[in-house]
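Missing here is one protein chain; the remaining ones are kept as they sit in the complex.
For subunit A:
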Amino acid sequence: MPPRIAQIRLVSSHPQVYAPCDDSFALVDALLADRTKLLDHHPSICMEIGSGSGYVITSLALILGSESKNAHYFATDLNPHATEVTRQTLEAHGVHAELLTTNIASGLEKRLSGMVDLMVINPPYVPTPEDEVGSSGLSSAWAGGENGRSVIDKILPVADNLLSEKGWLYMLFLADNDPLQICLQMRDKGFGAKIIVQRSTEEETLHVIKFWRDPDIQIEGNEAVSGGKTAPQRGFDFLRSQISRLSFRETRQ
């Protein structure tokens, strides 16, 4: 039997809440692709920032399911309608997450620091004028400001703070967000990165990238002393070639 994910007919909706779309499906596909690894990871605390309809956090809870009873789930959203719709979607699937209406993870950052083993984020990534970012309604689900990076750049340090030593982050980006630059930025914080899903639709090219704390990566300021390229360095070269190939394909279209 294939692993269960959230069923669209059971996903609740509201005119002010973003409904599951290609980006949501890409993120859940990434979680499905890594299902065995996620189960072996035994995450204790899982979290989604910006849960919207609840499609992703519900799917995560179902994917980890009864084989990972140890997991406790948090989900946040800036939009009060979204946390309510997430609650309904979770309930319709018989799973539970603790919900908070808050900006990113405000209120949790002090006490939950270094405790989250698994984080999933589908951020507002669409390039928009800066003044459209962070409204309380539907547009907060996509409005990402310049290059779609305004909210992403606020989320990344929060994720770094909340993730545990063994913490993994699955995050979705648009090609316009410059995911390579994001990976290099995360590398400076000691994170390895890998593309789990890449998908081009008529409108956009999406990447789901997994980040993890890689002890072999030199944190910024520390010069690498060993000669030659380390394994993570090779990993990043690979990532770079993958992403530039994608960009190339895009420009041809």
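Rule of thumb we're sticking to: contacts are C-beta pairs under 8 Å (C-beta built on N, C-alpha and C of every residue); 3 or more make two chains touch, one makes a residue touch a chain; residues count from 1.
The criterion applied here is as follows: contacts and distances are computed from a predicted model.
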So one subunit is absent here. Using its UniProt record, which name fits best from "SUMO-activating enzyme subunit", "Putative trm112p-like protein", "Geranylgeranyl transferase type-2 subunit alpha" or "Cullin-4A"? "Putative trm112p-like protein"
Where A:Gln16, A:Thr101, A:Thr128 or A:Gln185 are the choices, the one touching the absent chain is A:Thr101
Would you indicate which residue among A:Cys21, A:Ala92 or A:Met115 is in contact with the undisplayed chain? A:Met115
Options A:His14, A:Arg87, A:Lys154 or A:Arg199, residue touching the unrepresented chain: A:Arg87
Contacts from subunit A to the absent chain lie at residues 44, 69-70, 72, 74, 78, 80, 83-84, 87, 96, 98-103, 106-112, 115
